[in-house]
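Okay, here's the structure, questions in a sec.
Note that one protein chain is taken out, while the other chains of the complex remain in position.
Labels run A, B and C following the written order; every chain starts at residue 1.
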Amino acid sequence: MSFNTFGHMFRVTTWGESHGAALGCVVDGCPPGIFFTQGDIQAELDRRKPGQSKYTTRRREADAVRILSGVMPEGKGYITTGTPVAMMIENTDQRSKDYGDIARQYRPGHADYAYDVKYGVRDYRGGGRSSAPRVAAGVLARKIVPGLQVRGAVVAIGEHEIDRSRWDWDEVGRNPFFCPDSAMVDIFARSLDEIRKAGSSIGAVVEIVAENVPAGLGAPVYGKLDQDIASLLMSVNAVKGVEIGDGFAAARLRGEENADEMRVDDKGEPVFLSNHAGGILGGIATGQPVIARFAVKPTSSILVPRRSIDADHHEVDVVTRGRHDPCVGIRAVPVGEAMVACAVADHFLRHRGQTGRV
Amino acid sequence: MSFNTFGHMFRVTTWGESHGAALGCVVDGCPPGIFFTQGDIQAELDRRKPGQSKYTTRRREADAVRILSGVMPEGKGYITTGTPVAMMIENTDQRSKDYGDIARQYRPGHADYAYDVKYGVRDYRGGGRSSAPRVAAGVLARKIVPGLQVRGAVVAIGEHEIDRSRWDWDEVGRNPFFCPDSAMVDIFARSLDEIRKAGSSIGAVVEIVAENVPAGLGAPVYGKLDQDIASLLMSVNAVKGVEIGDGFAAARLRGEENADEMRVDDKGEPVFLSNHAGGILGGIATGQPVIARFAVKPTSSILVPRRSIDADHHEVDVVTRGRHDPCVGIRAVPVGEAMVACAVADHFLRHRGQTGRV
Amino acid sequence: MSFNTFGHMFRVTTWGESHGAALGCVVDGCPPGIFFTQGDIQAELDRRKPGQSKYTTRRREADAVRILSGVMPEGKGYITTGTPVAMMIENTDQRSKDYGDIARQYRPGHADYAYDVKYGVRDYRGGGRSSAPRVAAGVLARKIVPGLQVRGAVVAIGEHEIDRSRWDWDEVGRNPFFCPDSAMVDIFARSLDEIRKAGSSIGAVVEIVAENVPAGLGAPVYGKLDQDIASLLMSVNAVKGVEIGDGFAAARLRGEENADEMRVDDKGEPVFLSNHAGGILGGIATGQPVIARFAVKPTSSILVPRRSIDADHHEVDVVTRGRHDPCVGIRAVPVGEAMVACAVADHFLRHRGQTGRV
Partner (left out) sequence: MSFNTFGHMFRVTTWGESHGAALGCVVDGCPPGIFFTQGDIQAELDRRKPGQSKYTTRRREADAVRILSGVMPEGKGYITTGTPVAMMIENTDQRSKDYGDIARQYRPGHADYAYDVKYGVRDYRGGGRSSAPRVAAGVLARKIVPGLQVRGAVVAIGEHEIDRSRWDWDEVGRNPFFCPDSAMVDIFARSLDEIRKAGSSIGAVVEIVAENVPAGLGAPVYGKLDQDIASLLMSVNAVKGVEIGDGFAAARLRGEENADEMRVDDKGEPVFLSNHAGGILGGIATGQPVIARFAVKPTSSILVPRRSIDADHHEVDVVTRGRHDPCVGIRAVPVGEAMVACAVADHFLRHRGQTGRV
């Protein structure tokens, strides 16, 4: 909806700067009686946490979550009461340091210049907004829709694309790249080693697959399920493109190639014979897996000097020192999953509200 | 925001079915004192109107707009008063006909099945939602932001892509494809002739360029300008992918290639040396042209028989007769322009509200 | 929510000026499968229509409603399809006239001055917003909640208050004042005759009672059912105060007087022994009748000359000629009913969405 809230019935507000005192979220509209544990939240936060391997930034984040409201103790966890669930992660690594020139320089490819133009004030200490709170919200979202499974994978890093015929969800959890193609893991590793040593960075493409999304979720026109998924994925930092199903490839197809044909299975239930649509037609889920992909640009925090200006409009050369991800797309996988889960949960509640069905 | 409204300060609600009595929009939040004429609205409606050439559906739409509220007469047109502007297009071609099997068959690639699952009732007479009211709203949006220019073009039809080095905005108005590359016009024409004769259809890619978008529009996190553009473009019927700036190509770049460097010009003003970002960094406009692309799938209304089922779950073969576009992407150009204009106008008002600046 | 839309799941956007070409509403989020007839809508519109008796304005409004979208024909009426229902009333009495001084004078008690300060432009032809479209939306709202009954009555005109011990709902339909106390009808009549002849006007208090509001509708804090009822009633023109249950009288009670005690009835079901709360506790419906009252100020369109200024800040005396209601509170009864019905319907859908219960 607005600046720092998304969702209509399952509504998430996030706050906090990456280098500030704390960051968190308020999940509003969560149904009562949902059971979860702190461990459920922590496990997902750990998946996107930096410092897990040499391929992600070694900056340390505590990411230890506190559950502050909207719950009652239940067994080893909590159940939601229907009031807003506030969660917070305090920042334990918030040392003061000398920002020096950075405070006034505009790093190329960063939003420094845009912030200054917009607000006239900019938090040069690291005003970026972490995506950790989104991931916490996503855990609750997943539990709202019975049977919902949302999984993500990196399908390309730079020029290197996986072979979809070798797709193996089990492999995703076995390598530091969320890569579903075991034959590609070494290639990703060697490529990122080179990039890291060069002080550079590289882009990536992430694919999210949501299974057991009930047919009927979504709405035509401005409440399309794919629209809301696109909106949330595009809101993730560094994302520059979003596709549903065949996406841009659909622009090269003929009508008879693109339309997913239907038959009935041996129980008389409708089945689709293909899934070019990515599980969504006319903005409404068909019951097939919902498939979304998004492109993540390379981070602009690199050791290669780049030309820029400072706040006084002097020309400068900028090198962004510090601990950064050579490929931020990797850690975007759990974030993308959370965004899709939140969109599905929101539409689940909206659909139930409007139609009385699930 | 919700099912049939978009925007936060510049809020557009649309209604009406493509074969119903009428369709229209309510534009809420439009600043007072904006001058426009009925001709301004009509001219844009005519750009997306079917039946303009053999390459778009020959179904006739009257598309004659009535301005019903929110305005006072002023010279040869109107000025807005600040109250909601309602506009309506009555449907003059609303003949009753025999829908026969269509009423119960699910056309492959259409949302027929999804509608039935969702609502339990479906308007088989043609319940699709026309995009004409969006185009009308876009006319007001363009007038709100001083100097704003939003233009669109078809950059690919099927396998045929334009050569960007030949891009000529004047050419766009001279051919029936909104094609900016004069050398590609004949190729598009021959390709569409073949497809039309085969009773088939084809996808397309559309690019929208918005110039004079004030730096500072947008917001980080969930109020990103690119997020809202992506959301609105994805809400257009048949759109399956959206990109900002380099989009998916950015996933293949290194950080030093992707980051747009800055210098000052001879007046001391900041200039960017490239525009990989598509005019938006951190969700905020930088003052460069805002560039968005979207992929339109081929329409599923084709004469090629396809396998499907009906509402009783009997297997059937479906041929969608009638007058349809061989390439719906062409008529999506004015719609895409309108969506980008609406997003920019909304953020213009939001930015002015929050910061007091323009 | 915003300027010209209210509701969260049952969302109503209204448009149109009282002397403009037309006015109407778009009802968004209406569940599919709701049956209604044009007569249902028209009957409610007729209840608030001016010119019904000498006690309401004799200005004629056609108030003939057209249903433009969101429905399919069904028997002698329509069923909703789940897409937005647009309804429109064309203004047949829209004669041009000479507005003369009125165009620049600020009528005391009217919003003329406020409009000019806000917008810098003002529709002196009669830019007021009719409440007819609200009434049309209320008809759909009533049909959404099974068994819901919403009725209203005038409980005071000026100094004259009804005797609640004589309350008779049948009487309400038998007199031109929506008065539930037969002994008060003549007193209201004589009082209004005097006021009308004096070219003056008088205020009124209206009470709305909603029965069969399911227990559980509403939410604590900012989604309180009573909050939303208060918000919508206060949005009706000329309303200056709203009460729930005992309202301001509760400020004079002690805790033991105000708290509604509970017992179980002979079927073991919970019963309340009183209803000071007006059917809402903590923002949530208890299952008792929901009771709201609102105060309507006297219209400022009177023949008694009043001191004012014009747009050039010259001092003037203003007499507002024309056909006006001596007591606008009377025609506010169907509008108040519609507002309560809309709030209940919205919370019905929200509650069903969040909790899966009704």
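As a convention for this text, a contact is a pair of C-beta atoms (placed from the backbone, for glycine too) under 8 Å apart; a residue touches a chain by one contact, two chains touch by 3 or more.
This is a predicted model, so every value here is computed, not measured.
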item: Visible contact partners (per top-of-document touch definition) of the missing chain; value: A, B, C
item: Which of C:R66, C:R104, C:R125 or C:K297 contacts the chain that the document leaves out; value: C:K297
item: Touching residues on subunit A - with respect to the absent chain; value: 1-5, 8, 11, 13-17, 20-24, 26, 28-29, 32-33, 66-70, 72, 79, 81-86, 88, 118-123, 125, 127, 129
item: Absent chain, residues of subunit C that touch it; value: 1-6, 8, 14, 106, 108-111, 113-115, 117-120, 129, 156, 158-159, 195, 200-205, 215-224, 226-228, 230-232, 234-235, 237, 240-264, 268-270, 273, 276-278, 280-287, 295-302, 304, 306-309, 313-315, 329, 350-351, 355, 357
item: Those residues of subunit B which, in the complete complex, touch the missing chain; value: 8-9, 29, 31-32, 82-83, 219-221, 349-356, 358
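The working rule: only the chains that are shown with their structure count from here on.
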item: Busiest interface, counted in C-beta pairs; value: A-B
item: Maximum centroid distance from subunit A, chain identifier (CA atoms); value: C
item: Chain ID, smallest distance between chain and overall C-alpha centroids; value: B
item: Between subunit C and subunit B, distance of the C-alpha-averaged centres to the nearest whole Å; value: 38
item: Approximate Å spacing (C-alpha centroids) for the pair subunit A, subunit B; value: 26
item: Between subunit A and subunit C, centroid-to-centroid distance (C-alpha), Å; value: 45
item: Subunit A residues counted as touching two or more neighbouring chains; value: 8, 219-221, 350-351, 355
